[in-house]
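Only a single protein chain was left out; the remaining protein chains are all shown in position.
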Amino acid sequence: MSDPFANRGNRDASIVNPRGSGTVDGTRASGPTRPGRAGDAFLIGEAMRGGYGKADILNGCTLAVEKGQIAVIVGPNGAGKSTAMKAIFGMLNLREGSVRLDGQDISALNPQDRVRAGMGFVPQVANVFPTMTVEENLEMGAYIRGDDFRQTMAQVYELFPAVADKRRQNAGELSGGQRQQVAVGRALMTRPKLLMLDEPTAGVSPIVMDELFDRIIEIARSGISILMVEQNAKQALDIADIGYVLVQGANRYTDTGAALMANPEVRRTFLGG
Amino acid sequence: MSSNRQADAPSSPLRAPLLFAAVAVLFVLEGTLSNAWFSGSWNSALTILNMGLLSAVTALGVNMIWGYGGLFNAGVVGFLALGGLAPVLVSTPAVPGAWAAGGPRILLALAAGLGALALATLVARRSPPRWRVPLAAVVVLAGYALFRTVFDPAVAAIEANNPAKAGNIGGLGLPVLLSWPVGALFAAAAAWAVGKVALGLRSDYLAIATLGIGEIIIAVLKNEGWLARGVLNMTGVPRPVPYELDLQADPDFVARAAGWGMDAATASGIWVKLCYAGLFVVVLVALIVLSELALRSPWGRMMRAIRDNEIAASAMGKDVTRRHLQLFVIGCAVIGLAGAMMITLDGLMAPGGYNPLRYTFLIWVMVIVGGSGNNWGAVLGALLIWFLWIKAEVWGPAAMALLTAPFPDGPMRSHLIDSAPQMRFIAMGLVLLLVLRFAPRGLLPER
Partner (left out) sequence: MDLLNALVAILNFVVIPASAYGAQLALGALGVTLIYGILRFSNFAHGDTMAFGTAVTILLTWGLQAGGISLGPLPTGLLALPVAIALTSVLVLVTDRLVYRHYRRVKASPIVIVMASVGVMFVMNGLTRLVIGVDEIQFADGARFVVSVPQFKAMTGLDEGLALRTTQAITLVLTAAAVWALFAFLNRTRAGKAMRAYADNEDLALLSGIDPERVVRLTWIIATALAVAAGTLYGLDKSFKAFNYFQILLPIFAAAIVGGLGSPLGAVAGGFVIAFSEVALTYPWKKIAQYLGFEPAGLLQLLSTEYKFAVSFVILIVVLLVKPTGLFRGKSY
């Protein structure tokens, strides 16, 4: 039986416009927040279990990051890294487990309200508004702010001078690296307490990658916690305060970045020797 | 992804027979019960049934296009009307003098027009990109000028030929059943032309193109008097079944009618309608059998693969466009066949009656309510929706009278009752919306 809501192979551009359509249910209303637990890390997604269909992708994985620290998630393809990020951001319904941020249990919030609670998320792909200018992209980042955000915008431009020169250009016309910078800049515009990055260096050149990692360290030093998924595991663990190795939706190794790098088994299995 | 209960529930093997039986009961009630809701007249029941069967054939065509190909045809009415042209051109008697007045000239003009389009395509393909558009435009304009020069005098001559009674080119006087496949061919040819242009490589724009071609075909039928007398309507399309008056004059039939306990007038009406119903059922069943066989063939499996697996489909690239074009042409041919059958049933070509809401979108309601992709569903949906569509016109005022019974008679109440027949539009919309919402697979889900 086919999905009654599928498009039956229809490609009719004169009546449907699948471009830019979303995967997250935007109609879901938030539930209440509850107090967190004593001794929690700044952010903790605890014992998360869930997935898209009937089969779970996350099997009780736990991720945590302290204030101003960098946490890196690595693991093989299909380990549920991106899914874990989405779960923390409320883009995926959890069957079990909870997400707590800054002393609040935010498990019942929808993604929009998690942004208001202080989270920023940079997806791996489709992370800019292509037909809007760089400046408008940043303005959209500041959408929830009622105050004057010009200072934050200046800070973003200071952090990423390359995109500052292109502020009137459409984001869709930028190079891959510049687009990532706009994407990170957009997420910073809310002045989040926690910034989540899904493979920020995917598809950019090594020079741009080093540059991006430098900026990420800078952002963390300003007191923003970072949680990121990375393919370039070695470089990422180098700058990580804490590292998570996920396998099949569960934690395999959890340690400081340096310790994971020193662990011969982790090196052999996950870091390619 | 889907969160409806229907998705996981296995459908009972009795579902289809029960639903068909329920629809049959509706028709029997219409034929036997005489009250505010049913007319109690078999003539009425059979009239509804015959149009329902024709709607079912049309719905089968739409179901092939949408259910198997995922293509949105918004111009069903146009293909239906084009098919209806066939009985007029094939089976009405020749008009004396019409062909001599301008027949060959019209054929020449049409050939010139088509030739110009073909030449323009050729020119556009062969010339360097910079010159493509201007050159093709010049060829098309020159071709159009030539077409009008040859065409206009011929039309004037034909329309001047006995304008009060004819003024049209006339038919070939062949048996009317022969016109049915011709109607299918007409619609298929138009579908091929539209599909060729509108089914692109990466994405298509068939919906808007068919919406346009539908309007244009109707406009042509209304305004080209030489073709089928336009808005003057073409009467006297011959029948494949006996005429009521002949039956009533036939003593054998009158005697038999008396044997059934009916007067000859009623019996002749019923007999004629039964003959039509028999013909339509034969066509309908043949179509269902053919399309079910096609669906189980390798060709049909490929169609379903294309529909259900977009990755595989995109990997096949250009082939998908070809398959879609095939499906579209075949589906439109079936619609054209239905159009020809409809004109045969009515014995009348009245282009003013082709309303897109009734002949395009109501057919869509039938297909979706019946169950997209299921042939039996399309038939069930057509019979049920058509019955409701006709009866809602009667039921609307009756229901409104009942609803407003507590209120005193007055202008408000009479306005409500007067406009209640319009409720059938609302009712059909609601039926579609409710089915889409609560049973998106339709009454008979696709297997």
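Note that the chains take the letters A and B in the order they are written out, and that residue 1 is the start of every chain.
Note that in this section contacts are C-beta pairs under 8 Å (C-beta built on N, C-alpha and C of every residue); 3 or more make two chains touch, one makes a residue touch a chain.
Since we're looking at a predicted model, the values are computed, not measured.
In the full complex, the chain left out of view touches A, B. Touch with the chain that is not drawn comes from one residue among B:46, B:211, B:234 or B:345, which is B:211. If you put the hidden chain back, the residue from B:200, B:353 or B:410 that touches it is B:200.
When you scan A:80, A:97 or A:141 for touch with the missing chain, the hit is A:141.
The omitted chain makes contact with subunit A at the following residues, 4-8, 10, 12-28, 89, 91, 111-112, 115-116, 121, 123, 126-132, 136, 139-141, 143-144, 186-187, 190. Residue-level contact of subunit B with the missing chain is found at 1-4, 70, 72, 74, 133, 144, 152, 197-198, 200, 202-203, 205, 207-209, 211-213, 215-216, 219, 222-223, 355-357, 361, 364-365, 368, 419, 422-430, 432-433, 436-437, 440.
The definition used in the following text is that only the chains that are shown with their structure count from here on.
Taking each chain's centre as the mean of its C-alpha atoms, subunit A lies 53 Å from subunit B. Residues 1-15, 53 of subunit A touch subunit B in their complex. On subunit B, the positions that touch subunit A within their shared complex are 1-2, 4, 6-7, 66-67, 69-72, 200, 202-209, 306-308, 310, 313, 320, 372-373, 440-441, 445-447.
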